[in-house]
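Every protein chain except one is present and positioned as in the full complex.
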Amino acid sequence: MASVTISNVGKSFGTMSVLHNINIDIENHEFVVLVGPSGCGKSTLLRMIAGLETVSSGEVRIGERVVNNLPARERDIAMVFQNYALYPHMTSYENMSFSLRLRKRPQAEIDQKVRDAASTLNLLPFLDRSPRQLSGGQRQRVAMGRALVRDAQVFLYDEPLSNLDAKLRVVMRTEIKALHQRLKTTSIYVTHDQIEAMTMADRIVVMNGGRIEQIGSPLDLYDRPANLFVAGFLGSPSMNFLKGQMRRSDRQAFVETEGGMWLPVSPDAAAREGQPVICGIRPEHIAISGDGGVPATVEVVEPTGPNIEVFISLAGQSASAVISERRTFRPGEEIALHWLPEHASVFDPETGQRL
Amino acid sequence: MNLSAGFKPLAMILPGLALAVLIIGYPIYDLGYASLHEVSRFGQFRGLNGLTNFRDVFQDPLFYGSLIRTVIWTFAVVGGTLALSLPIAMMLNEEFYGRGLARVIIMLPWSISLTMTAVVWRWALNGRAGLFNATLMDLGILKEPIEWLGEAHQAFTVEILIGILVSIPFTTTIFLGGLSALPQDSYEAAAVDGATRWDQFRHITLPLMKPFINIAVVLNVIYVFNSLPIIWVMTEGGPANGTDILVTYLYKLAFRFGQLGKASAISLIMFGVLMVFTIIYVLLVMRGEAGADAEE
Partner (left out) sequence: MLKKSLLFWLILSPLVVVILFPFGVMFVTAFRPREELFTYPPTWTFSEFRWANFAEMWVKTNFGRALLNSLYVSVLSTVLAMILSIPAAYALSRYRFPGKRAYRTFLLMTQMMSPIVLVLGLFRMMVTLGLVNTLNSLVLTYAAFNMAFTIWMLQSYFSTIPRDLEEAAWIDGAGHLTSLLRVFLPLAVPAMAVTAIFGFINSWNEFVLALTMIRSSDGFTLPVQIYSQVAGRYQIEWHHVMAATMLATLPVAIVFSWLQRFLIRGMALGAVK
């Protein structure tokens, strides 16, 4: 097991630059998730760590070794592919043992390792089957098993769950996390699904347009997003953004909307009086009562089971609130909203940065 | 997978490319050279004679006769093939009992060398003992055997029909490839919208099949234009040059009459025509690929 250091890494295809100046330090045993919308460069970065793409500039180190010019097979990494990439002409056993056979390990050791991995992944009854004869979830496990037998320095996952149905995805998510807690192999996991990122990661790297937007633990990112992109990307339903101007009085701070509504925000926000800002407040931080708060109008109500999501109009801007108590709302009903000032972030609309 | 590809892919295509350039490129150069020279019947160059060979060709009535027949041959065979192949392909694309067998039978002429097909038909159409006559007489259509290949017009017509027969499998294959890629839900949507079968054919099948029809036209034109064996084996361009098309005439000039300069000139003229159609084909294919790339 090893750390992975990515310093000033860039990637360009011809004249088109797809990754700019990426710096990430991944510690030994850490589980890091690269997350971002499609085309943000996360898969390219992972493939560069794997040795499947060349590094245009900068340096990738695994442990103490600079691996920029090392072919994939000498990097001592294992990878789980999005489409599993199981060898169709080999059985599950042959798929999982392929790397060991290439390394000419003794048969007894190969057998031991494959059986260990298979029993961990509940694959023992399927070892003689070919990938064609396996279900999607079983194929996914074989792909995991292929990585597991390796005792590799680093595990790389390229959207490994995206081809599974929603239920199975949740199950496998937990299994991968449990596996990591046991094996503690340094892992880098690429996904576009922010829930996977939040639930699995020790640290999340949010990427957008070939750049890193923010790095941090899931809850740090969730509670203190560095900019509008991260704030909007993490969390579902996503954060409400309400435009207005900064107002300060005593030790309190507000954002005044166009209709003259005053929204309480954290007094720590570094914004001048009168500066145009965006107030960001998560739907689940909003409480609803009959009166005494920020007035709003109910538009659409969607119960999700554990919660009720209420879409509202607030001084002409759209927002939503998520509440867990059982209450009925009528469309058009006037309500009042409450939240703690420290739950409301303030962003600069020009730069998108948190203030 | 652009892992430092460098010169490796070039090294991979180079050997094949070299052979193709040698076998296909050099003869073109040689033909160009020969067409501008006086050439003895044993292949010796006797010196530059400018465009004399081309002038000879254009003053030769047999050339014009062959040219006209080539046009008729090409249009008739390609037209007939397309008219038959699209309905055939549409039937073979549907489920019905014995479809597999029908496919095998209709593809059968493709597997057999044109030479053999022509030899068999030549015998089958024999004026005295041919089994084609036998069949027609058994059915009561003919009273007396007919000499099918004895007269030029009739022989040429027969050759065109056989040309159509052997071109159907390839064309049907192209169409089947196209039909199998048509989106089924378009038909379902059209059916829900109240379209009849004919409407579906006109407004969905035809427009979506257009790229395949275009390609089938161009490829067939090229193949048929160049097809020697049927006419060569059945009538050798006779009787009295009455079924000669450009390829048979060219072959006779080159390998029977030893008029190598003139034959080279005709080769080049045909090469020019071929290039025009080839460029059309390449443009069609490239356009198709550009469309496919845009969808990705």
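We just call them A and B in the order they show up, numbering each chain from 1.
Throughout what follows, contacts are C-beta pairs under 8 Å (C-beta built on N, C-alpha and C of every residue); 3 or more make two chains touch, one makes a residue touch a chain.
Please read these numbers as outputs of a predicted model, since none were measured by experiment.
Asker: Over the full complex, note down every shown chain the hidden chain is touching.
Answerer: Taken over the complete structure, the missing chain's partners among displayed chains are A, B.
Asker: Of B:Phe63, B:Trp121 or B:Trp148, which one is in contact with the hidden chain?
Answerer: B:Trp121
Asker: Extract the touching residues of subunit A with respect to the undisplayed chain.
Answerer: Counting only subunit A, the missing chain is touched by 50-52, 71-73, 75, 77-79, 81-83, 85-89, 98-99, 102-103, 146, 150.
Asker: Please give every residue of subunit B in contact with the chain that is not shown.
Answerer: 1-2, 5, 8-10, 12-13, 15-17, 19-20, 22-24, 26-31, 34, 43, 84, 87-88, 91, 94-98, 102-117, 119-124, 126, 128-135, 137-138, 145, 165, 168, 173-174, 176-178, 180-181, 211-212, 215, 219, 222-223, 226, 228-229, 233, 236, 247, 250-251, 254-255, 260, 263-264, 267, 270-271, 274, 277-278, 281-282, 285-286, 288-289, 292
FYI, only the chains that are shown with their structure count from here on.
Asker: What whole-Å value do you get for the distance between subunit A and subunit B if each is reduced to the mean of its CA atoms?
Answerer: From the centre of subunit A to the centre of subunit B is 58 Å.
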